[in-house]
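Yeah, one chain of the complex is gone here, protein chain that is, but the others are all in their spots.
Letters A, B, C, D, E, F and G mark the chains as written, and numbering starts fresh at 1 in each.
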Amino acid sequence: MPRGRIEIIEEYCKGCQLCVKFCPKDCIEISTDKINPNGYLLPIFVSEDECTGCGICGWMCPECTIDVYRYIEN
Amino acid sequence: MPRGRIEIIEEYCKGCQLCVKFCPKDCIEISTDKINPNGYLLPIFVSEDECTGCGICGWMCPECTIDVYRYIEN
Amino acid sequence: MKDKSSDVKKVTGRPDLRLLSLGMYCPGCHYGIITRVICEVIEELGVAGKAIGLAGVGCSFGGAPMTIDIDWTSCPHGRAPAMATAIKRIYPDAMVLTVQGDGDLGAIGLGCFMNALVRGENLTTIFLNNAVYGTTGGQMAPTTLLGMKTTTTPLGRDIQTNGYPLHVPELAATMRGVAYAARCTVHTPANFQKAKKSLKTAIQKQIDGIGYGIVEFVSACPPGWGLKPLECLDYISERMLEEYPLGEFKNVDKTD
Amino acid sequence: MKDKSSDVKKVTGRPDLRLLSLGMYCPGCHYGIITRVICEVIEELGVAGKAIGLAGVGCSFGGAPMTIDIDWTSCPHGRAPAMATAIKRIYPDAMVLTVQGDGDLGAIGLGCFMNALVRGENLTTIFLNNAVYGTTGGQMAPTTLLGMKTTTTPLGRDIQTNGYPLHVPELAATMRGVAYAARCTVHTPANFQKAKKSLKTAIQKQIDGIGYGIVEFVSACPPGWGLKPLECLDYISERMLEEYPLGEFKNVDKTD
Amino acid sequence: MTERILVAGNNAVARGAIQAGCKYFFGYPITPQSEIPEYMSKELPKIGGIYVQSESESGSIYMVYGGGLTGKRIMTSTSSPGLSLMAEGLSYLAEQEIPAVIVDVVRMGPGIGTGGQGAQTDYLQVTKGCGHGGYHAIVLAPASGQEIFDLMQLAFYLADKYRGPVMVITDFILGQTEEPIELRTLDFGPLPEKEWALTGKEKRGGKRVTHVAAFFTYQGILNYQMKLIEKYAEIKRTEVRYEKYLADDCDLLIVAYGSSARIARGAVDMGRANGLKLGLFRPITLWPFPVEAIAEGASKAGRVLVVEDSQGQLVEDVEASVKGRVPVHLLGMWGRHNVGGGGIIHPERVIEEVEKLNEG
Amino acid sequence: MTERILVAGNNAVARGAIQAGCKYFFGYPITPQSEIPEYMSKELPKIGGIYVQSESESGSIYMVYGGGLTGKRIMTSTSSPGLSLMAEGLSYLAEQEIPAVIVDVVRMGPGIGTGGQGAQTDYLQVTKGCGHGGYHAIVLAPASGQEIFDLMQLAFYLADKYRGPVMVITDFILGQTEEPIELRTLDFGPLPEKEWALTGKEKRGGKRVTHVAAFFTYQGILNYQMKLIEKYAEIKRTEVRYEKYLADDCDLLIVAYGSSARIARGAVDMGRANGLKLGLFRPITLWPFPVEAIAEGASKAGRVLVVEDSQGQLVEDVEASVKGRVPVHLLGMWGRHNVGGGGIIHPERVIEEVEKLNEG
Amino acid sequence: MDYHELMIAGTGGRGVLLIGRLLAQAGIETYKYALFFPNYAPAMRGGESECTVMLSDSAIGSPVIFKPACAIAMTGSALTLMENRMRSGGSLIVDSSVISDRVAREDITAYYIPATEKAVYLGGTQAANMVLLGAYVEHTKAISLDLLEKALDNRLQGESKKPILELNKKALNEGAGLMANYES
Partner (left out) sequence: MDYHELMIAGTGGRGVLLIGRLLAQAGIETYKYALFFPNYAPAMRGGESECTVMLSDSAIGSPVIFKPACAIAMTGSALTLMENRMRSGGSLIVDSSVISDRVAREDITAYYIPATEKAVYLGGTQAANMVLLGAYVEHTKAISLDLLEKALDNRLQGESKKPILELNKKALNEGAGLMANYES
């Protein structure tokens, strides 16, 4: 059951892949064809089920362009 | 019996009295009236008998204006 | 996808202080991550309103003032500590922060920095060590590793011609006016958190009037190193940290 | 009076290298004694012909070039290490010596000096610490003691405004390119001899290509301190040496 | 009545600054101006101000830069080699439009020069661009203790009015000469708020202020330059200052500033007493330069003698103003009587030169 | 035949220096000149020379000072803010008469300016006294890759001949433009021995050499200044260099140096092709300035248009030369077409200006 | 007088400066004078980039021209720029794979070359610039393709560079071919 999810504001992404590298659950992959207007290959959030909403990808994004949400049990 | 003696080249003396202070045998005194052309009160070698020719007054003279001689036993 | 907003908490995102700007940095430049560190620490300490930042000449020059929402000035190359001195003396309640590269602080600004330490200023300095002059195209910096190739050490830095890499926080730690000196990185999530703690401590020293705080960030410059962003991470672990060990070199509650 | 010249040996006098000049120094200034130290060491090492001296701006400026019979240049205030760098790089066989005051090296020239250490130059520096700017009329220097009154610290140097006294050889000792760092005085005959030994060691390091050597001389400035020459001697023993301990802080046969 | 005291020019600099509300001084010792920082180190703490001894003149100017950014009145003083070390900083102050007052108590140059020589060898440097980039600073050249005191106040006002560095230049003679001054407060009128000051954004309701290079406003870089050009044109139109002494009925116009103007004034008096119809034109602002007024005065007199204690620097501006319409002569530093360390052009020497010219 | 290669102006600087026998380079990175130290760091070690990366431009100039004292050929290069940091050092080089070559690849100022702007905003600084004390340096302003290469060689020669700093000034456009150059060696004739070089006294049979301030020779300080004045006068008499292009039958004389002169030359060609009788006067030495030649050319043409990519600096010298005899117009940096980061005055814009003038 | 001038405009990453420099390099084999002027903003990473190349047998006056006789546009904004600036009667070569706009001016001739598309087909987008350069030399005959290939040989030496060298050469020829068979 998914515990979190992320949103990448693609406009500001520079395709550095740090998010890809640091997600402990391998939820992010780099695409091979999705390019933003600045010409950068974009990462894709591929594994919603695994995401724990740990926030790490957000911290490590140099462009601060990932929002991370965690689902709360109420 | 004197073992050494010194010569002060008075022209270059600045009357600082370091020689007076450091002679271990108190062989040098500052005069009260002997003034060189630059207006400095001059030191006087007063105690030939005590001088060991140790060289200390020479080292310590900021103007390098004391020559120290030692008598050699031959 | 669960979507009821009541169930969802935003854990992280662009910090409030982080301005929207088409980033000033190259892809994979750690300065962007450090910017987050700075924003979060200032927010957590609640000092954004009192903060005055001074950006050195270098990639920090454009980056910091354009991305962090506090008062800023850029500075002539290497001179931030002198400018910061005047600002802090005039406004002792301000939180005054310099952000300087290794060329800026370690070469042209070394005298300016050291003299601020001699005077015992009460400031915080973020020292960005990417081992090169990034902005001008990757020339040797004082922190360039031995053997490292740059555009002005085409055969690699050698001791004979260019001496040894400069260790800034260790040097600063020897100065009596310094309250805090540390080195950190943001090249892993764990280090990111440690870096936040370090910077927070350094700024707190200023707020408490204890003395100068300096935090070095060892950080990647992909084009300067001729490496891809991910390769840089290994270069940091394997090469940079060997020369530049992480840790606190000074942390005192009172200078003497 | 015994007088036959065969019986008499001149034990000391004006060293050969010491030029006859109506001294450039005030009465009781220790720089005159240090001049002897320099002359004797250069003579004993036999390097007068290879020696190139660089005098900082300050009382050393006039004094050294006018009183020691080697090649000399005066330098812009604080810049001797940069100039010396070029000379030594171009003439690696020369014995290159800078003579700099505490204002010259410790304030305006601190960056220049530190950067020469970063580059790992192979030079010798004589650092004259009289705790004031003697030449310009006794203003505060970075080495002024806490509480000491100068013309710009009329109530005495305080930490809040002016920070802590600067310890140059200790600082230099932390730099990897430095082979020798020591502090000495000439305020007693015993110390005069130790000072000679220190300077000789430092110059030998240069000759042997080992690395930078720096020797600090704590020395009296009677007008700057507002004391008579003999009073200065006590001031050194009682006050200066408390802040500035004598000794060798580094002495290595190989830098790393 | 305002107080009247006998003080040296260097002291008048410091007192004038304090009178103008300057509480922050950043400086470094150098002869012949060290009395200024010394006085400041003693007096500023008493009025809640701060004296910081910088590590060098570069340190001073960057502290002035930082200090100026806070919106407070800030100054430094130095002498020639020290001014050179401020070149980069001065250019930045001009670019970033930071008000500040910089005093140069000129010593003889080039190089180390000497602090004990009354010289005027920095004219080109202060008027034409010590730093890069073609900026200008208003340069005020007082010629007496009172004028030093007064122009220091004006300097702070102009710095605020035009947002930029203003320089006051004196020299060994003016700095050491003791004359009575009246401690009067000059009021030049109101000035705009300094909304641009860096204070931390909470003091401006959360609106931040940034000072970054014109370079970041790519579309605006030319606008920036045009604004600068217009500012300088405005200063040239409105801030030219000079003084004439017996200049309207003379047959030889002496042009001189600062200490040389005082000496020349002595010579004018001596000359008039002996039937020589001399007059004096004294630029008070060296930049902007009183081009028209000199041209007019020169035309009226028919010939000009520039007296300046240098290799010939002011004379270039005088020639450019006069445009070849009347002859311009120069008595430069070779007019000095070289006594002790302090060479000086005496009024008697000026008269001698006039007589030589008269003989033809 | 000598080799002919396509290189950028910055590269021509470095190659020209090496051709002149310069083996010692002291420098610091700054856009748009970093290619010079980069090339030197690669090439000098191969020929037994030395590249030292200084810690700053002040470091560079003091290293140049020390290096120059050894009698070897020495240089540094920088760009505008860096040049400001050399102000004190330059003044010392002049005072102590140390030969050295300093290259300024100008970037737009004041302040931080920008490295990506082809600008000529350092004219006043380099010609009028970046440093204190009224010294002068010969300033050479090449306008093509080949001329850069050639004038670098001349610069070293003049530095040795007159014992002092010589400056070569280019800019972003000239530094980046790639053109073919011939790697020819220029011979300017013999030079005196450098007996004044610091080498350690054993190399001079035990006779020591000292370089201390003029200040220590109290009786000689005025003699020192007179020698300096005479040296500058001599340079003004003999070293003025300029180039004229279609300047003898024109009805408008364009005066421009460096990259602007190239652009103006393009404009002259365009204009001539369209019936406009334009000519170009290009000062090669900015100091000494070709005062007489410009005055003559201006009189012949009847009017002058100065084209310079700055706020108006060269124009002051042109006006001072022309002395009001014919009108002098200026197309300054406002003539730029501001594309991307790199504003440029194009030849088409010059023609536009000429047409405006023609319309009156 | 044999004279050619070309401006190339695009963004930093697209190899604008590279083909300009290559053309000038090859050009000095044929012409007495050649000039290459890169105009870019070093401080803006990945910002707009343009360059000028001139080849001539008589001395070249200005290193910059406002209204070129010939231009290559590699991005949309470059097209706008060049269209505005070009001299009447000039030729504008456009990478039509990335630029969908058409040239509106009627006093210049546009050549739409699908450079990026062809480059991808040949082996990599980065060779789009070579396609355009090939088209340019074919169109103007300023220099021979051979010389360009030689210049490429010089620049890309060694085994490891071989694939990219081959790609570039193919792209050059492809561009020349496209231009030779161009029908508007």
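Simple rule for what comes next: a residue touches a chain if its C-beta (ideal position, glycine included) is under 8 Å from a C-beta of that chain, and two chains touch if they have at least 3 such contacts.
Just so you know, these numbers come straight off a predicted model, no measurement behind them.
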item: Of E:114, E:225 or E:313, the residue in touch with the unshown chain; value: E:114
item: Contact footprint on subunit E, counting only the chain that is left out; value: 4, 6, 31-32, 114-116, 173-174, 176-180, 259, 262-269, 337, 339-342, 344, 346-349
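Definition applied: only the chains that are shown with their structure count from here on.
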item: Higher-contact pair (C-beta pairs counted), F-G versus C-F; value: F-G
item: Chain of greatest Cα-centre distance to subunit F; value: B
item: Mean-CA-position distance for subunit C and subunit A (Å); value: 26
item: For subunit C paired with subunit D, centre-to-centre distance based on mean C-alpha positions, whole Å; value: 36
item: Whole-Å gap separating subunit B and subunit C, where each centre is the average of the chain's CA atoms; value: 61
item: Sequence positions of subunit F contacting 2 or more other chains; value: 31, 50, 52, 55-56, 58-59, 81, 88, 92, 96, 111-112, 114, 213, 340-341
item: Residue list for subunit G, restricted to those that touch at least two other chains; value: 41-44
